[in-house]
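Have a look at this one before I ask anything.
On to chain A.
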Amino acid sequence: PAMAEESAQVLKTYRTNEPATLDRVAPTIDESGKYILHDASEPMVRIEEGKTVEAGCESYEYDEATMTYTFHLRDNKWEDGEPVTAADYLYSLQRMVDPNTAYGYVSDLYCIENAEAINAGEMEVSELGATAPDDKTLVVKLNDVTPAFLQVVPLYPQRQAFVEECGDAYGIDADKFLSCGPFRVTEWEHNSYIKMVKNENYWDAANVKLEEINVAFTNDSNTLYSSMLNGTLDYMETSSPEYIEQFESMDDMVVQDHVTPTLGFMVFNCEDPVMSNVKVRQAISLAINRELFVEVIYNNLSYPAYGLLSSANSLNGVSFRDKVEEPLKAFAEEHPDPKELLVEGLTELGMDPDPSKLEITVSSGSTTASSNNAMAVFQQCLQETLGVTMVPDQTEWASFWNDCKAGDFQIGYLAWSGEVDISFLFNLFLSDSAQMPCFYYTPEFDEIVNKANKSTDDEERFSLYGEAEKLVIVDQCQLAPVYYSVNRSVLRSKVKGWDYNVFSTAGRKGVYIEE
Partner candidate 1 sequence: MENKNLKDEQFRIVGCDDVEGERLGRPQTTYWKDAWRRLRQNHLAMFAMVLLLVIIFLTIFGPAISGYSYEKMSADMNQTPSLKHWFGTDSLGRDLFARVWAGGRVSIIIGVVGAVITTVIGCIYGSISAFAGGRTDSVMMRIVEIISSIPYLIVVILLSLMLDDSGIGSILLALCIVGWCPTARLVRGQILQLANAEYVTAAKTLGVSNWKIITRHMLPNTMSVVIVNLTFRIPGYIFSESFLSYVGLGIKTPDTSWGMLAAGAQGSMFFYPYQLLFPALMIGLTMLSFTLFGDGLRDALDPKLRR
Partner candidate 2 sequence: MSETTLLQVEELKQYFPIGKNRVVKAVDGISFSIRRGETFGLVGESGCGKSTTGRSVLGITKPTSGRILYDGEDIASFTKAQRMKFKKSAQMIFQDPYACLDPRMTISSIIKEGMEVHFRYSKKEADDRVRDLLDKVGLTEDYASRFPHELSGGQRQRIGIARALAVEPEFIVCDEPIAALDVSIQAQVVNLLMKVQEERGHAYLFISHDLSMVRHISDYIGVMYLGSLVETAVRDEIYSHPLHPYTKALFSAIPKPDPDMNWAKTRIHLEGEVPSPINTPEGCKFCARCPHATEQCRRETPQLRDMGAGHRVACHRIEEL
Partner candidate 3 sequence: MSRLLEVENLRVYFNTYAGQVKAVRGVSFGVEKGETLAMVGESGCGKSVTAKALMRLFERTSGEILPESKITFDGVDVMSLDKKALHAFRGTQIGMIFQDPMTSLDPTMSVGKQVGECLMIHEGIPMKEAVQRAVELLRMVEIPNPEERVKAYPHQLSGGMRQRIVIATALACHPKLLIADEPTTALDVTIQAQVLDLLRDLKERLGTAIILVTHDLGIVADFADRIQVMYAGMIVEEGTKQEIFKECDHPYTWALLRSIPAEGASKKQLYSLKGTPPDLLLDQKGCPFASRCEYCMPVCREYQPDFTQKSGTHRVACWLQHEKAPRVERPVGAGGEIR
């Protein structure tokens, strides 16, 4: 019976695509990789239910005067029994800022002393403002006030000797990766599944109940459906109401919604002759019937977006949306007929003010059926409200994104996922970010956002970000938000301890199967 009980503690879950790597600092690290790392590695701190919780460290302190974080490590061990040391954490930080690594979100680390210079190749990696005075202590010195430090900077340990031994291959296979988290990766069949089993060397192994986690890689909704029905999976995410309806009627399933920080939006190419006019952009933004969109495309499983941030983003437990009205709502009330705006805009541009002569192209980097439908809805909205003709232009992602970066587009339709820190989506539109290809930058916006980023006063941050939001969405109208994405998940009810919070980094540590 003991055996049976043991083997029952198996969680069967999935990801839509396999991790490119489990190397947290590789340029190719993706959401799937991070997901596995939550279970297979031990970050310095985890975020559980919106709170920062000590994980790799027993405790940490922050000295405001010197802007220094000091972490005191636990007695954690790698899966091979060697202790996890402060040097391991330091090593991964250094790798991250090393320009040779080409870590993608390295700019998040620029708050650490000398990080930017090192990344620019002007300084040695060893000069990074982080040290490990002893095996149990990691000290990180910041160069500026960074309230979001613990949320933004990934502090994962990597053992130098092992990483160097593996070289480029670190993190690409079960045997090319060293776990120190609650679970260790034992099998990785690429494009098929990853299998993790409980790590007995983990410091908190006593509180880990799951014996095994199977992560399958599939993105076929019918496969997911069948898998849920026959027990191949314990968990799935879906947006189709038919599935939900069916699973809701089943006793052993729990259906839950949770808003994600993902925003679907249109970005305007402000250098395009027609889109250069703000009124035209505003007219288009207002013309989109977001309620209709959300209903038809997502079966009301998403929320219409009139702002940049969804209710998922919060600061110390307070939701941004509770504090700041969505700016587009008021604007829409001011302009019940967006067509007028369009005509005005066209006249300003010196163009034929007859909207029916106008043809605009909306590009998208997705060619799925739902993306086709989205285009159909836009088409209908723009046609009916503004009387313009919309041409959809859907291509595979890389071509689309390349065109966008080259400014070879009029309006791009895409979705962007936010991060736990609310600054993330604002930073996209900073002039030095150059990441969002709207080609429209104002010092005013940069100023507000930078100020907000550094502010430690929550109220001030809320209002500054609110200002910035209105700027980017209404006044400058660089983008037209469309929807906030919602995940709806189905979980087998015998699985307990599930953390639904999208920003949670708790992993499956606390999950268990109830007999």
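Going forward, contacts are C-beta pairs under 8 Å (C-beta built on N, C-alpha and C of every residue); 3 or more make two chains touch, one makes a residue touch a chain; residues count from 1.
The candidates were selected such that all candidates are chains of the complex that A comes from, given by their letters.
Here the structure is a predicted model, which is why all the values come from computation and not from measurement.
Enquirer: Thinking of the complex as a whole, which of 1, 2 or 3 is in touch with chain A?
Expert: The single touching candidate among 1, 2 or 3 is 1.
Enquirer: Contact residues on chain A for candidate 1 in the complex?
Expert: The touching residues are 221-222, 225, 240, 242, 296, 367, 369-370, 372-373, 375-377, 379-380, 391-396, 399.
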